[in-house]
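Read through the structure below, which is laid out as structure tokens, and then see the notes.
The other protein chains are all here in position, but one chain of the complex has been omitted.
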Amino acid sequence: MARMMYREAVLRTIFEEMERDENVVMLGEDIVGGMGTAGGPEAIGGIWSTSTGLFDKFGGGRVIDTPISESAIIGAANGLALSGKRPIAELMFADFIGVSLDQIWNQMGKFRYMFGGKSKCPAVVRMAYGAGFNAAPQHSQSVHSLLTSMPGLKVVIPSTPADVVGLLRTAIRDDDPVMFLEHKALYGAKGEVPDGDYTIPFGHARLSRAGQDVTIVTCGLMVGFCERVADKLAAEGIGCDVIDLRTTSPLDEEAILDSVEVTGRLIVVDESVPRCSLATDIISLVSEKAFSSLKAPPAMVTPPHTPVPFARELESAYLPSTDKIEAAVRKILAWR
Amino acid sequence: MARMMYREAVLRTIFEEMERDENVVMLGEDIVGGMGTAGGPEAIGGIWSTSTGLFDKFGGGRVIDTPISESAIIGAANGLALSGKRPIAELMFADFIGVSLDQIWNQMGKFRYMFGGKSKCPAVVRMAYGAGFNAAPQHSQSVHSLLTSMPGLKVVIPSTPADVVGLLRTAIRDDDPVMFLEHKALYGAKGEVPDGDYTIPFGHARLSRAGQDVTIVTCGLMVGFCERVADKLAAEGIGCDVIDLRTTSPLDEEAILDSVEVTGRLIVVDESVPRCSLATDIISLVSEKAFSSLKAPPAMVTPPHTPVPFARELESAYLPSTDKIEAAVRKILAWR
Amino acid sequence: MQLSRDALLRSYRQMKVIREFEERLHTEIMTGEIAGFTHLYCGQEAVAVGVCEHLDNVDKIISTHRGHGHCIAKGCDVPTMMKEIWGSAEGTCKGKGGSMHIADIDQGMLGANGIVGGGAPIAVGAAMAAKMDGQGKVSIAFSGDGACNQGTTFEAMNMAVVTKVPAIFVFENNHYSEHTGVDYAVGTSGDIASRAEAFGMKVWRGNGVDFFSVYETMREVLDYVRAGNGPAAVEFDTERFFGHFEGDPQRYRGEGELDRIREQRDCLKIFREKVTQAKLLDGADLDAVDAEVMSLIEASVEGARAAARPTAEDVLTDVYISY
Partner (left out) sequence: MQLSRDALLRSYRQMKVIREFEERLHTEIMTGEIAGFTHLYCGQEAVAVGVCEHLDNVDKIISTHRGHGHCIAKGCDVPTMMKEIWGSAEGTCKGKGGSMHIADIDQGMLGANGIVGGGAPIAVGAAMAAKMDGQGKVSIAFSGDGACNQGTTFEAMNMAVVTKVPAIFVFENNHYSEHTGVDYAVGTSGDIASRAEAFGMKVWRGNGVDFFSVYETMREVLDYVRAGNGPAAVEFDTERFFGHFEGDPQRYRGEGELDRIREQRDCLKIFREKVTQAKLLDGADLDAVDAEVMSLIEASVEGARAAARPTAEDVLTDVYISY
């Protein structure tokens, strides 16, 4: 076990996988930093410090700094993947799926199917998502609902450094395209990371708190929020299952349904906007498949259906908070 | 009343609105057809025949044929709208939101909010959506779940020629950006269209069949499928409410909840893929807000979570069908 | 450099296979048996074959919505392609992709592509892979005169120049994107090559209805790119004999244009004339190829008609699905 930050877990895993498999290659904007400047390559690593040192170690052939051309970045990842490489493309902000969506949605996600299963596309697209930095409407979004809605993509959202390691390793070794969402506000979070060739299979949620009264399904930054609420309520004798989905595609339906069978109460806590979202997805799943277990209407705690506002007061009012989560738990317990 | 095809309803409404308001302008690929050729402008109208004759009538200043550059098309619509015009941009296929999403999602949909309400963006983006033509994975998608999930966009899906007229007129006159989804398989459908300045407000669903036993919520091409099932079952004494949403954003929550209060049973029939979708959105809404009314688990009839396959057998197995809808109704009635 | 007799025969045969494949599809589509949107490559055969005759399996190409010619030229199996177009479970993509999505990764054919401009960025990635492997492989993006206006194509050209990878952008200028003329849609009065050149690449131009022009131009291009000089672009002036898609009334064509191009700009005729006049091959050689090709196509169609159809269960395979 080693203690490290979430961002270090990203960097170390990429480093180890690049050492292990020479087909692993990385590309993105400023991931080297300093190309074509007096300071030279690595003058500044990636802006999230998740690629520092990779260029020096593996060279420009495998650590490719690109112009600002997100469609070409993801497109190039596609071409690399179809040519037997294992590209890790970085979108500096998840919001930039806007300028590259075709290569994600209509190419990457569809190759295997539309080519009749005769090709694989082992590409990882890493992206920094989420609010909390007052980065305003175009740099703060949570895009996992969008990406989960697209067939052919796997969607991974680690909430701890250990999960970064285990899930990113699985992502890099997976033969399907994987969207790997790293929350900006978690990069500095610290935690223990298992040693060795640690991997976490996709589709296996993590029960981060156990209780009998309410099932809270969540992912990413929101996991910590839910844990705090669960811990507080536990002291009062209210037990919450907190399910950290880890991957939203594939989805661990069993973990969710099993928990709701016991608790009869479901709250989904998620940072993406509510309409046609992960929250509705989980509520719909449970309503369909665990209807008889439900003792109260399922509920969600999400931002409102608006862009992410800039000002501190607005952004914090926008985001789910421990207060709102706690209120939702109390409300669902008080139902009828 | 006049009888006309869905495509004629599109063309006629654009024509009338362009006549009525000189700020209305249209742009898109091949909407004139023949630019720079021996045949000359209008040699071929738009490929869906929804813009034929507009260039001759209104000239190249207001009917702008563009290169194949979808981002620039939507971007230009944005610039026109911010400059006081009322652009109608055409994406030849809805799937091309992939190459233009940023201008839809991060620009158009966010201006009003991120500029603090001090701007408006009266742009309409028309697009041909849906399967049924064996147009394969990149030319057959239903994108309304995606678009509905994006704050700031209004999403409109007419199912009849009359609704095309009423909703498109409202869309063109609306000061917010409107995504206007026309189903390819409906272009040839005929129906009566009210005369005069006929408009339909957004957020008002249409009850196309009334019954007491099951609520079927649907939109677009699927409306006709559901009506056929409802008619068949009515003969057996099974009554279905068929709710044609018309607009998915805004959503007529009241119409849905009122119906479910009576029937206690909900089926969503939709052509978009199921994860984080319109179907989960409606099921989640009803589960949260009409929990006590529900007599059986809500259900959905959608395609599987895969790309749209090409071959005839595959595409028809993929799509919701009257058989599958009927089976879902019988199943929900037989529950418990 | 003089092409061998074998090479000449092979090249002619490839062009002829494409031609007859397309002519036959044109007829078959009218019967309604074939589903979907089909874009025929007929008229442009010299480009696909003149390019791909220089390549082997480790070189990659990526194509467009008008992909049959590139697929055949790059070695996709013709009867299996026909099955795909017929939507058979035995087709190249098991009936899931159809005409616009035929791919054969083992042959280095990274797919036809329904998104105009979708291919060029992917080709850059394949070129990055080729550069990593360091064996002189190349990657080629075929794009049309319409696709050259798509942002993705521009981004790809700049990125190829910046990363100095062995990517080749082959622009097939057939003068139309759907129903719009190239002079209208390409702001440089239809000149694609000089715009590509301004991205910092060496460019070539060739006659895209003359196999020998394409072939010799591509020899230079490939020598240059395989030698590690970075990317290049080529514009070939060519002709499409049919409509944009099957069903297109083609009212944008000039008076007599279709007759004229069939008469004067038919790459097969031009090839036949050149090789027979130069006495490299005689008419009988070519006639024999023609006959063999006709029976290949006939057999392919028969095979496609008889081939297994996909079933409902096949919808759910070849993709991860959750619910």
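All chains are identified by letter, namely A, B and C, in their written order; residue positions are counted from 1 within each chain.
Keep this in mind: a residue touches a chain if its C-beta (ideal position, glycine included) is under 8 Å from a C-beta of that chain, and two chains touch if they have at least 3 such contacts.
Everything numeric in this text was worked out from a predicted model, so none of it was measured.
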{"item": "From A:N23, A:Q138 or A:T160, residue that would touch the chain that is not displayed", "value": "A:Q138"}
{"item": "Selected residue (touches chain absent from view) among C:K83, C:H179 or C:R195", "value": "C:R195"}
{"item": "Residues from subunit C at the interface with the omitted partner, ascending", "value": "149-155, 157-162, 184-189, 194-195, 197-201"}
{"item": "Residues in subunit A touching the chain absent from view", "value": "29-30, 33-40, 43-44, 47, 65, 67-72, 95-96, 98-99, 133-139, 274-275, 304-307, 309-314, 317-318"}
{"item": "Contact set of subunit B toward the excluded chain (per top definition)", "value": "25, 27, 61-62, 64, 66-67, 69, 71-85, 87, 102-103, 106-107, 111-119, 151-152, 154, 176, 249-251, 253, 285"}
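Everything below uses one rule, namely that only the chains that are shown with their structure count from here on.
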{"item": "Centre-of-Cα separation between subunit C and subunit A, whole angstrom", "value": "39"}
{"item": "Subunit A and subunit B, separation of their C-alpha mean positions in angstrom", "value": "31"}
{"item": "Subunit B: positions in contact with at least two other chains", "value": "71, 95-96, 98-99, 136-138, 275, 305-307, 309-310"}
{"item": "Multi-partner residues of subunit C (each touching 2 or more other chains)", "value": "93, 95-97, 101, 113-115, 151-152, 319, 321-323"}
